[in-house]
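Just dropping this structure here.
The complex appears here minus one protein chain, its other protein chains still in place.
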Amino acid sequence: MKQLVKGNIALCEGAIAAGCKAYFGYPITPQNEVPAHMSKRMVELGRVFLQAESELAAVNMVLGASAAGYRAMTSSSSPGISLKQEGISYLAGMELPAVIANIQRGGPGLGNIAGSQADYFQAVKGGGHGDYRMIVLAPYSVQEMYDHAYLAFELADKYRNPVMLLTDGVVGQMMEPIEARAGNLDAEKKYFNKDWVLDGCAGRKPRLLRSLLMAEGDLEKHNRELEKKYKSMSSDEVRFESLETDDAEIVVVAYGISARVAKTAVKKARQEGIKAGLIRPVTLWPFPSKTINENARSGRKFLVAEMNLGQMVEDVKLAVSGRCPVEFLGRPGGGLVNEQEIFENIQAMKG
Amino acid sequence: MKDKVIIAGFGGQGVLLAGMVLAQTALEEGLQTTWFPAYGAEMRGGSANSTVVISDEEIGSPVAVAASVIIAMSDQGLGRFLPRAEQNAVVIVNSSLIKNRPEKDGVEFIFVPASDMADTKIGDVRMANLIMIGAYVKKRKELSLESAKKACAKAFPGKPKILEMNMKALELGFNYAK
Partner (left out) sequence: MEAREKELRKVYGKPEALTSTPHLYCPGCGHGIIHRLVAEAIDELGVRERTIGIAPVGCAVFAYDYFNVDVSEAPHGRPPAVATGIKRVSPEKIVFTYQGDGDLAAIGTAETVHAANRGENITVIFVNNANYGMTGGQMAPTTIIGQKTTTTPFGREAKRDGYPIKVCELLSSLEGVSYLERVAVNNPKNVIKAKKAIKKAFENQVAEKGFSLVEVLSQCPVDWGMTPKDAIKWVEETMMKVFPLGVYKDKGSI
């Protein structure tokens, strides 16, 4: 039988099932269940839990654990994720796998503790410095909190790159029945032939993990290598869900909690005889631009619903390339988009 | 079937727990369900509420702008959420603590003296929350007392005494409602 589980707890259990060896965190609402649950479970499992002195320290502890070859994770909410940007940039530059979860809350600044989607730009456009990319997964249910946590570790190891889980306070705080799908991997196991790990130079030459490349041309070469990796991520790792888009006249694009709400609105529109459909990006980077582009056929209209002042809508517009009108429905500052609002917008667009 | 249930009261009345038992009851019946708490600053001292959505179809938002059921444990809870009651909503009122008789067109009010019943019949006023849940379960043919009891058992593992009191509360509420 399925179990009734809170989103933040499902995130922990998915990570544990993926063999997460170390968790480093810091308290902030609405993700406090994550360090609290990990402090118990990781210790029970003989793995590492540590409450760090700051988000900066936490992400750098993840960097260390990853450099030593183990699966490691940190989590926070928006203001804390801003602090982690330093570490994310270094993880990308040093090519270290890591999982970072952002249970978004309202901003800017201290904002509030309600669910929000205002950190889209920060997550997908590179909130840290330098030319880097990371896969951003956007779970929209408690089940996906579990599944994506597991998947995030696989992708991080596969590409030697940080992976972010971008969700929000609503998905983090809600309970829903889930199934623990993935098997429990052995945390001691080293994943994907990690021939770069720092574990002492016994019987081999010393290894070095760095992002500093001062010799002329070295950094450009490194960035070109990273580019190759980012290109293969963007061709192989795009994930999305689409609903009734074949004959849709109005295509709603939404992710995370907004996509759940949009799904209900689209179903209601269909019941009312309006040809509406939904595209839900599951990876926000790489973005399902190709699918959106293929859906941008003449006579169609797009509606983007987000809990911010308009962020993903820019990527939708890029993908649509001016072929269809793109309208925007946003709720900033921790406001939750509701079914009726989306439905009314669909109705109005139908004309 | 789709119910959007808001359980509202003040901190210490067990409105979050009542919501969890209700969501688990729905799960025992094979229905879809979500539970969502008011979290953070609101949890301390003042008002507390949780939202449970129960449906036989996939659930969109776990947050209810409009409610089909309101379980009001306190005056403040009722005052805050009654304006959100939909047409034909069921509003279950803890009449031990809510002394005035609220009115609203198109709404069915059920008055349950839950705090008094908990105090006199179980000896613990904190059991009022599951008395209210018992009354709600009675109103919905999709939900059964057996499922509610199974859900309750999962909420209090290894605490047989507390479980027994909560089971009794469910029964009391179930039998009180018509």
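We call the chains A and B, going by the order they appear; numbering starts again at 1 in every chain.
The working rule: a residue touches a chain if its C-beta (ideal position, glycine included) is under 8 Å from a C-beta of that chain, and two chains touch if they have at least 3 such contacts.
These figures come from a predicted structure and were not determined experimentally.
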Quiz item: Which displayed chains does the hidden chain touch?
Solution: A
Quiz prompt | Options A:D131, A:D199 or A:E344, residue touching the unrepresented chain | solution = A:D199
Quiz item: Pick from A:M94, A:L303 or A:L329: which residue touches the chain that isn't shown?
Solution: A:M94
Quiz item: Among A:V34, A:V48 or A:L336, which residue is in contact with the omitted chain in the full complex?
Solution: A:V48
Quiz prompt | Of A:R207, A:K231 or A:R297, the residue in touch with the unshown chain | solution = A:R207
Quiz prompt | Footprint left on chain A by the chain that the document does not show | solution = 21-22, 24, 48, 50, 52-54, 56-58, 60-70, 72, 86-87, 90, 94, 198-203, 206-212
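What we mean here is this: only the chains that are shown with their structure count from here on.
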Quiz item: How many angstrom lie between the CA centroids of chain A and chain B, rounded to a whole number?
Solution: 34
Quiz item: Which of the residues in chain B come into contact with chain A in the complex?
Solution: 20, 23-24, 27, 32-37, 39-41, 58-63, 65
Quiz prompt | Partner chain B, residues of chain A touching it in the complex | solution = 1-2, 4, 29-30, 113, 169-170, 173-177, 257, 260-265, 336, 338-340
